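Left out: one protein chain. Kept in place: all the others.
What follows is subunit A.
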Amino acid sequence: MRIGMLYSRIRRDEKLLLSELRERGHEVTKIDVRKQRFGLGEPPADFADLDLVVDRCLATSRSRYVTRFAAHYDVPVVNHPETAAVCADKARNSLVLAEAGVPTPATEVAFTKEAAMEAIEGFGYPCVLKPVVGSWGRLMAKIDSRNAAEAILEHKETLGHYEHKVFYVQEFVEKPGRDIRVLATDGEPVAAMARSSDHWLTNAAKGAETEHIEVDDEMRDLVETASDAVGGGLLGVDLMETGDSYTVHEVNHTVEFKALNEVAEVDVPATVVDWLEARAERGVREAVV
């Protein structure tokens, strides 16, 4: 098949996918989105005759727009732009999870620092303030006191981009020193890992230790429902353990999997490419969110 890979930086994850695709004899076109122009009519030349285009853009903003253009040109795209749009925005992500009945941390969104302070005081301390767009654990704040809350809110309001004036406040979940990442293809788990750290942030990008874990039935059900809620696709579903259950705090749409591949019992890029082949064969159905 003819696969396009949209990128602006080739990480270990993209190399794993490229290697697997090429080993299987697929024709791969690497498309550096920094060099592309997207018009309203004909697609760029690099998009011609592709069976499928895979979005691996590092930048969320590019990912959101380039997938929308790919869909506009009727080029099947993974992930679907609606999935990208929902997953790129933590507030929208929380809303669709809640609407699907997926347990997710209590969350409030406010637009002024006064309203945000009321939300924070409502949750009590500690609670968590997150940017609505962002990843790798950046600009996440665990707020332990009113003094800290006031300082952070003022900094965000004064120094931040307009998106930082959308205050996303969340309850602090007392997880057992780890959270769980499940990589899934259309809701079917490929592999899962626990990410452990002494720090309250347990992102692999923050240096958390990773280990393989089995996917239990409850996790499997939640991953399937969460995936459906955002429109399906190749996703990273993040869960936290809450005693004898789980809460899903977010779903990621341009999921990194190199850390998972090192601990998983399955060949992650091979499983992903199996799924990409199946998707390319039948085209990519519309996401319904």
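The rule is short, and it goes like this: contacts are C-beta pairs under 8 Å (C-beta built on N, C-alpha and C of every residue); 3 or more make two chains touch, one makes a residue touch a chain; residues count from 1.
Operating definition for what follows: contacts and distances are computed from a predicted model.
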| item | value |
| --- | --- |
| Chain not present in the shown complex, as UniProt names it (candidates "Aspartate carbamoyltransferase", "Hydrogenase maturation factor", "DNA mismatch repair enzyme (Predicted ATPase)" or "Lysine biosynthesis protein LysW") | "Lysine biosynthesis protein LysW" |
| Of A:A59, A:I213 or A:V266, the one touching the omitted chain in the full complex | A:A59 |
| Which of A:Q170, A:T185 or A:N252 contacts the chain that the document leaves out | A:N252 |
| Option from A:R24, A:R138 or A:H199 whose C-beta touches the chain left out | A:R138 |
| Touch residues of subunit A, complete complex, unshown partner | 7-11, 14-15, 18-19, 30, 32, 58-61, 133-136, 138-139, 161, 205, 236, 252-256 |
